[in-house]
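Missing here: one protein chain of the complex. Every other protein chain is in place.
Showing chain A:
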Amino acid sequence: MRRGTEATLALLAAAGLLAAAWAAPWLKFVLTIALAKGIAVLGILLLLRAGQVSFGHALFLASGAYAVAFLAPAAPEALLLLPAAALLAGLLGLVVGLFVVRYRDIFFGMLNLAISMVLYSLLEKLYELTRGTDGIRVEPPRVAGFALTLETYVWAMLVLALVLAVGFGAFVRAYLGSPMGQALAGIKTRETRLEFMGVSARRVLLAAYVLSAVMGGVAGAIVGMTTRHVTPLLAYWTSSGELVFIAILGGAGGALGPFLGAAAYELVRVYAAASFADAWQAILGTVLLLVILFAPGGLWGVISGLLGRRAGRAA
């Protein structure tokens, strides 16, 4: 899809999101979380471009959220906590990445899962430090130096998440079109060729892995500051599965896919949980099955297909 069309769609989606949050105030929380998860899934999208699926990326989301929880008392400023969480997650991504980028396919996926479960166990067991499953309460930090009322703070978090989503979305789109992004796709189709072009496939994957960790950390920081309570469940394997679920639901073909998937996931979850308290997981599972069977390119695949056909007719 052309850059202009995608940018227009992104702007329309951002305006629609703000309008929806204005019309239904309770949606602000849901949409902020959806944007945060969309940012984390953007990172997963980078790895999917190389044909690799991480079943443990909640590790970085949790590390970002806990970075906020640990640092907020000392530095109660959202614009400091966000880069700090990104830096911590990026460093963690570098350490883990140096190990996992040596592996491919199921081994890559399961190693990520295993490492995320190690963090989950540490967060759960080191009670003196993490308060175990009770979690840590996060006081709302200042935003750009301002101590906001709760209502304004919730708006600020939504706008902050939206700005970061647009920024990371634009970055990922450019990255995937760059030589580094194209080399990622090369890992999926002809890794041997990359080596015989003088390129280290591991380094290409490591760069993407660290970027995906940074995005996971930023997402976790937004989640931590929005929910204002972080628990080890953020690192649990089901949280990682949720991110992969969103990636499939939204589609890996473009930078808007993760946000479409995240919004659809959060809204279906909220409505299904409210209307069918005992069956919301079955409803989500059914949605995923329908997407896999009838729209393998995800929601973004459906939309870009429709737009492509329309453009074809107009030509």
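Methods note: contacts are C-beta pairs under 8 Å (C-beta built on N, C-alpha and C of every residue); 3 or more make two chains touch, one makes a residue touch a chain; residues count from 1.
The criterion applied here is as follows: contacts and distances are computed from a predicted model.
K.L.:
When you check the chain that is not on display against UniProt, which of "Lipid-transfer protein", "histidine kinase", "SUF system FeS assembly protein, NifU family" or "ABC transporter ATP-binding protein" does it turn out to be?
P.N.:
"ABC transporter ATP-binding protein"
K.L.:
Out of A:F171, A:W237 or A:W280, which is the one that touches the chain we can't see?
P.N.:
From the options A:F171, A:W237 or A:W280, the contact with the absent chain belongs to A:F171.
K.L.:
Check the options A:T133, A:T152 or A:T189 and report the residue that touches the missing chain.
P.N.:
Checking each option in A:T133, A:T152 or A:T189, the one touching the absent chain turns out to be A:T189.
K.L.:
In the full complex, which bits of chain A touch the chain not displayed? Write them out.
P.N.:
171, 174-175, 177-183, 185-186, 188-190, 192-200, 204, 207
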